[in-house]
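Removed from the display is one protein chain of the complex; every other protein chain stays in position.
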Amino acid sequence: MTAQAPRRSKIEWGQWFGHVFVQVALITILLMWILPTVGLLISSFRDQQDIASTGWWTALKTPLKFTQYTLDNYDAVINNPNYDMKRAFLNSLIITIPATFFPLLFASAAAYAFSWMKFRGQNLLFVIVVGLTIIPLQLTFIPVLTLFNDWGITNNDYIPYLGIWIAHTGYGLPYAIYLLRNFMGSLPKEIFESAFLDGCSHTTAFLRLALPLSIPAVASLVIFQFLWVWNDLLVALIYVGGGKNAPLTYALSGLVNSLGQDWHLLTAAAFVSMILPLLVFLSLQRFFVRGILAGSVKG
Amino acid sequence: MRKALVLITVLALAAAFFPHTAAPVAKVAQAQDDCVITFLTVWSGEDELPNWENMIKPFVEETGCTVEVESTRDIVPVLTTRVEAGNPPDIAGVPSFGAIRTFLEEGDVKPLDYLDMDRMSTQFGDTWMELGTYDGTLYGIFPRASLKSLIWYSPKAFEAAGYTVPATWDELLGLCETIVDDGSACFSIGLESGAASGWPATDWIEDIMLRTAGIEAYDAWVNHEIEWTSPEVTRAWETFGEIVGEEDYMYGGAAGTLSTNFGEAPCALFTDPPGAYLHRQASFIQSFIQDCPGGDQLVPGEDFDFFLFPPIDEAAGNPGLGGADLFVTFSDDENVKALVEFLTQPEALAGWLQGGGSGIATNREFPLDLYPDPLTRRAAELLNSVDSFRFDASDQMPGDVNQAFWTGTLSFVENSDDLTSILETIESAADAAYGQ
Partner (left out) sequence: MNMRQSRWTPLVYLGPAVFLLFLLMVYPSLETIRLSFMDKRDTEFVGLENYDYAVTSPRMKEALGNNLLWLVVFTVGTVGLGLLIATLADRVRYESLAKAIIFMPMAISFVGAGVIWKFVYDLNPPGNPTQPGSQIGLLNAILVSLNPDDNLADLVDKFADEDIDISQASATTAIIDAETEAINAAVAAGELTQSQADELLDKLPDTARDFLHGDLPPQGENWQLLGRWANIVIDQINAAVAANPSLDGQTVCKIVPQACSREIEKVEEDAIDAAVDAGTLTEDRAEEMLDDLPEVALAYVKDNKRPSGSDWQTVDQWDTIITNTREINVRSANEVLDTGFEPIDWIRKGTINNFALIIVGVWIWTGFCMVVLSAGLKSVPKELLEAARVDGANELQAFFRITVPVLMPTITVVTTTMIITVLKVFDIVYVMTAGNFGTEVIANRMYLEMYGGDRQFGRASAIAVILMLAIIPLLIYNIYQFRKQEAYR
């Protein structure tokens, strides 16, 4: 008994040290990571001349001097006379939601087939599918847009977004299949085997087992796909164009003129476009919690 | 879950089948009822788009057409894709010729043969007509130009320091020497411009080329009839080196020249004391000058002014260098024709200028009193009165060569001793691009 006491304190000291180390290391990294964004945020509240002539940290020397801050940049972005930002925001949403949902749906079905079915040419097909992630999108524009134009998918006034939905769905698939197949493939074999023994069909196994168990992977993919589509400009320019249906990125990039004047507005623009993706991230974070897998297996 | 699946299936089916029925409806509707003209441009931001709207207002009011503007700085990828895929914009305004040349070769651009050519050749200078012509037919117009051969300075600062405007290149170099001895820098040059960094230096070399080798050699150079390594071109670069080879002549030295954004470069002329006394840039820079710290207080003609790039070799004279967006059409719809007709009228640019936009009309019959300030008016007069006028060379060259030219100037400013290898690199790009 007496011998144990000092040993325990030694362990506690080691734990305390480890804990402090974790805190210091993590906080240091976090500070470095957030610093550029803080700079952008502060800059977005400074006026054009200040942004161009002094560092953003100058404002921190007198943080409470409110006269140095201005909402002009945000006003110029949100109430822009040339672009209807609310409409653009809505357009972005209309483009992004289906363009996130469909690739996830098709990819999880495909990933399920790759993980839990056996068919000829499985590996070859998988290599091809994943190999497609390397294709530079620019190379697909002309052939695909030609087809879309022939079929009337683009340039129709009824569903102007059909082309871009299909495009983003296709472009998002290879990676989504790759990531989901990896996750679904690692699910415990016993669950599926016992389910099939109980007479469970593939439909049930997919919808009731594979999908719910893959929630963490699905949640991260939702975030990534949402982000890619939300932040995309080039694909949108090709498949929807820059008219009234154009997304937020189009309107924001149009704040700067062809010679690059008014770039200071981009500070505020960046935050305007960032809000929604961050909300999506924060709201989906709860799916990354420990024990989802263990819980469902037991249940 | 099942409900969701049904919904998804329905949506997917709808998505798969709807387009087939939708297509012809959309097309017919457009041709018959409303007149919509699509216009692809690099213009954007808080000034350019409203200026354009203002410019075409008379046309819109008369015809009832809507001009749908689509603006992107990625204009080449977007335009290339659209044209190749079969849904080009009706009209496009493009800053460089490289992409358009391919469209011309492939017959995508519509000829402007419906314009009255007699009127056109009276109202527009030969340079503009020749530039817009391909294979004997007019394909392109230039509604708005800028004069590039300008050196900006502050008359007040000049007076305070006792400097005078130089009339020749040698006087210019002498002035630089004096300015540097007095403890300031001579030129403020900014070459940073994102993916197009280096272009202000190409303008320098073009201005010098015009004034050393003359317009014939200049044209030969544009068409790659003389090589980049030829004595004419080499000399132009070396002459440019008389400025950028001198660390002291440039505000911030070579490092400053490379890292300063072209739009911020003129600001160094308007500090107290001035960081530099001279800035070579096209007429559009006026709006950037007024964006400088305290720039809104500066009065054109009093606080800032320009003089024409001085002649170098007497034999070459003093030609003007200019630039403009090239407008081409991909549709021969009557409404598009009407818009082109409108854009070539003498007073077409008036609306653009009214809104405070910068620019010079290429139409010689544009009334001078419509220019909003004396500086622009003088630039316009100069444009019409210079010995001869040439279009920006780099913008006419194939894209690969233009790229190599931009990059080459950056290397040259970094180290002017590398001239031979820089010119060889551009020459090899040119060899490949023109050879095919």
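A and B label the chains in the order they appear, each numbered from 1.
By our rule, a contact is a pair of C-beta atoms (placed from the backbone, for glycine too) under 8 Å apart; a residue touches a chain by one contact, two chains touch by 3 or more.
Keep in mind that this is a model prediction, so the values were computed, not measured.
Colleague: Looking at A:Ala76, A:Ile223 or A:Val240, which residue reaches the missing chain?
Modeller: Among A:Ala76, A:Ile223 or A:Val240, only A:Ile223 touches the chain that is not shown.
Colleague: Taking the entire complex into account, which one of A:Ile78, A:Ile94 or A:Ala109 touches the absent chain?
Modeller: Answer from the full complex: A:Ala109 touches the omitted chain.
Colleague: Taking the entire complex into account, which one of A:Leu162, A:Leu179 or A:Ala246 touches the absent chain?
Modeller: A:Leu179
Colleague: Which residues does subunit A use to touch the chain missing from this display?
Modeller: 14, 18-19, 22-23, 25-26, 29-30, 33-37, 39-40, 43, 49-58, 61, 67-68, 105-107, 109-110, 112-114, 116-119, 123, 125-136, 138-140, 142-144, 147, 166-167, 169-171, 173-175, 177-179, 181-182, 185-189, 192-193, 196-197, 201-202, 205-206, 216-217, 219-220, 223-224, 227, 230-231, 233, 249, 252-253, 263, 266-267, 269-271, 273-274, 277-278, 281-282, 285, 288-294
Colleague: For subunit B, enumerate the residues touching the unshown chain of the complex.
Modeller: These residues touch the chain not displayed: 12, 74, 76-77, 80, 96, 98-99, 102, 105-106, 183-185, 194-198, 248, 251-253, 255-256, 258-260, 268, 271-275, 293-294, 398-403, 406-407, 410, 425, 433, 436.
In this text, only the chains that are shown with their structure count from here on.
Colleague: Subunit A to subunit B: how many Å between their CA centres?
Modeller: 38
Colleague: Looking at the complex, which residues from subunit B come into contact with subunit A?
Modeller: Subunit B reaches subunit A through residues 1, 5, 8, 11-12, 15, 18-20, 22-27, 29, 38, 40-50, 68-74, 77-78, 80-82, 84-87, 95, 193-194, 261, 263-264, 284, 287-288, 291, 293.
Colleague: Enumerate the contact residues on subunit A facing subunit B in the complex.
Modeller: These residues of subunit A touch subunit B: 48-49, 52-53, 76, 80-82, 98, 101-102, 105, 138, 141-142, 145-146, 148-159, 162, 165-166, 207, 233-234, 237-238, 241-243, 250, 253-262.
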